[in-house]
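Complex shown without one protein chain; remaining protein chains in place.
Chain lettering (A and B) follows the sequence in which the chains are written, and residue indices restart at 1 in each chain.
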Amino acid sequence: MGAIFNAQQIVNGLQVGSIYALIALGYTMVYGIVRLINFAHGDFFMLGAYAAYGVFFAFNALFVGKTGLMAFVVLIASMAAGGIIALLANQLAYKPLRYKPKLSSLITAIGVSMFLEYFLSALPAVGPSYRSFPDILPRVNINLGNAVISNYVIIDIVIAAVLMVGLTLLIKKTTLGKAMRAVSQDKDAARLMGIDIEKVIAFTFLIGGSFAGAAGLLAGMTYPRIVPYMGIQPGLKAFIAAVLGGIGNIPGAVLGAYIMGLAETFASAYNSLIGEGIAFAILIVVLLVRPHGLLGEKFADKI
Amino acid sequence: MKRLSLVLVLALVAASIVTAQDIKVGGVGPVTGEAATFGVSTKNGIMLAAEEWNDKGGLFGNRKVKIIFEDDKGDPAEGATVYTKLIQQDNVVAIIGTVMSKVTLAGAPIAQAAGIPMISSTSTNEMVTKVGDYIYRACFIDPFQGTVGANFAYKDLGARKAAALFDIGNDYTKGLAENFRNQFLKLGGQVVAFEGHPFGATDFKAQLTKILAGKPDVLYLSDYYNDVGLIAKQARELGFKGQMVGGDGWDSPDLVKIGGKAVDNGFFTNHYAAADPRPIVQDFVKKYKAKFGAEPDAMATLAYDAANIMFDAIRRAGSTKGSAIRDALKTTNLNVVSGQVTFDANRNPIKSAVIIEMKDGKQVYRTTVNP
Partner (left out) sequence: MKKLNLPKLLIFVIVFYAAIQILYSTEMMNGYILHIINQSLIYVILAVSLNLINGITGQFSLGHMGFAGVGAYVSGTISTLVFKINPSTPGGMGIFILAIVVGGLAAAFVGFLIGFPSLRLKGDYLAIVTLGFGEIIRTIFNNIDYVGGPRGLLGIPKFSNFTTITVAALITIVVIRNLVESSHGRAMLAIRENELAAELVGVNTTHYKVLAFVIGAFFAGIAGGLFAHLLQMAHPTQFGFIKSVEVLIMIYAGGVGSITGSTIAAFALTFLSEGLRIGIRAIADATGLPIGGEWRMVVYSLLLIFIMLFKTEGLMGTKEAKLIRLKEVE
């Protein structure tokens, strides 16, 4: 049992959970407002990683010795790539279907996801092969006595925390955030109050997509290997984390992500079969007990 | 516009003249989906071989080889469709492919029933060639590499405590790991951990932490290079200093790109050593680099070999009849990149394996193991 529950495994679980948390933050925000399982969210994550990769190799020569600045530029590039593509997907593919049956947007989202994956993989400049992601920041292992922690894990956790707080403030304190909450609760009423709901939704996609892009960069640095299909599994897991925490609930998404990361780690260490299915098992159990997730609010059914 | 259409017409006419004489051979591999990187290498290998044969005048003196390459997406259902298409619609005389055993196993019964000979480049599952007498392969079968790896770890590296990590969703990696374990135990060694990870995982630390708690001397990693690079890195981060052993899935220039220094002190069984002075090896590596801008990986090498074995059999058969090509395949004795190849009664290649050591990010030839 010592190899399954120990300090090192907790660190491992936090690392897995951090990546889920970063993706889940954007996911839960978009879902909370448009109520669309955006299957392409994992692909915005992938695009962020590729944008960072491209920008790093294109401009690395200009930033010799300025590692911090380079890292910042790369972060902006990945957020821009994720955000802009998410915005485009919304404007071109999701917006025309806003008042059509919700499930047609879902199929469209699947189409967008497939398109992004297959298109990048068919493009000769990208291709379907694995690429090794550069060490944008030096990799340092910190020995805590009975556990080793990489500086990347600390970066991931800090950034996830910062983004969580920032997003919560955005939603609670700003006018835009107020509008977002209004749209999320009742689109029609929000429109009657003079809120330009399409603008709010567009902003939501931009922000959510840029979060996914940033997550892509961090995942690329933590697990230095990228491929056009890298977003499928994390996207799915992040969505589960968001559902687990209560859809639309920002701290819930982070909580769900860390629960999933830790549970997957302990379960994988215990038995690989259980490790693969644990995320789904937890999800099913939690939803059966609390159909609106751990921190989700229960809305009355509209009649 | 007029000129363009003229060119088009000429091209079509030219194409139809050539087609009259072409020998159509099917190629299959996953060029989309999550195994696409392997499919692309496979396609490259087959195309390079066909191009070389055509530069030398093709088969039977004047007939060019025309490869019709289809994507199987790494999906058995798609594989069955593609094999049916190549055989029924395109009337190919033979098929080279495909990569993953599960897909080859969906295609092989179709080729067998139609009497079309086929050679899989990299399907290691023992069952593949047991489908029938038209089915061959160019790679090792699962038990061989795992056994060689265990012998090497126990006898050459002197390891007594081993652990294995593999992809539970992939029959190749699981097969190698199981055979490694069996042989290592038989030699008197101790297997302290035998762990799986799900397909597509990027974080292996949960399993590695557990594995390293057993203090193994050697880690057996039967995954492909893309996973091995990450696993090695994470194992080193967790403080593992010992040796690692693996199979031909390691053979790719990307292993070092992903794993960096972490893969040093790693050893793997392979089909050939890139530094092997035999001209066929040097020639292949040089041409492949020139054409595709990268060093060949194991997938590309085996596809190249498989294609050459098939073309050679068609040449010796002197006919495009399936049964004639099958009979010629049986008597193959050909010098290819992975050595001198003959087939055993189960249509598996009899060829030696080499062991490659990773040293300072370079592949270094260590030893040759005969079957």
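The definition used in the following text is that a residue touches a chain if its C-beta (ideal position, glycine included) is under 8 Å from a C-beta of that chain, and two chains touch if they have at least 3 such contacts.
Quick caveat, the model's predicted, so the values are computed rather than measured.
Hidden chain, full complex: it touches shown chains A, B. Looking at A:I10, A:L88, A:I110 or A:A202, the residue that reaches the missing chain in the full complex is A:I110. Only one residue in the set A:F5, A:F59, A:F72 or A:F280 touches the chain that does not appear here, and it is A:F280. Among the residues B:G115, B:P143, B:G169 or B:G214, only B:G169 touches the chain that is left out of the figure.
As for the chain not pictured, it touches chain A at residues 31, 35, 37, 93, 96-97, 100-105, 107-108, 110-112, 114-115, 118-119, 121-122, 124, 128, 236, 239-240, 243, 247, 273, 276-277, 279-281, 283-284, 287-288, 291, 301, 303.
On the side of chain B, touch with the chain left out of the figure occurs at residues 8, 11-12, 15, 31-32, 36, 43, 69-71, 73-77, 80-81, 84-85, 87-89, 101-102, 105-106, 109, 125, 127, 167-171, 174-175.
Keep this in mind: only the chains that are shown with their structure count from here on.
The centroid of the Cα atoms in chain A and the matching centroid in chain B are 35 Å apart. Residues 31-34, 36-37, 39-40, 168, 195-198, 200-203, 205-207, 209-210, 213-214, 225-226, 229-230, 233, 237-239, 254, 257-258 of chain B touch chain A in their complex. Against chain B, in their complex, chain A makes its touches with residues 2-4, 6, 8-9, 12-13, 15-16, 118, 121-122, 127-132, 141, 148, 150, 219, 223-225, 227, 229-230, 232-233, 264-266, 268-269, 272-273, 275-276.
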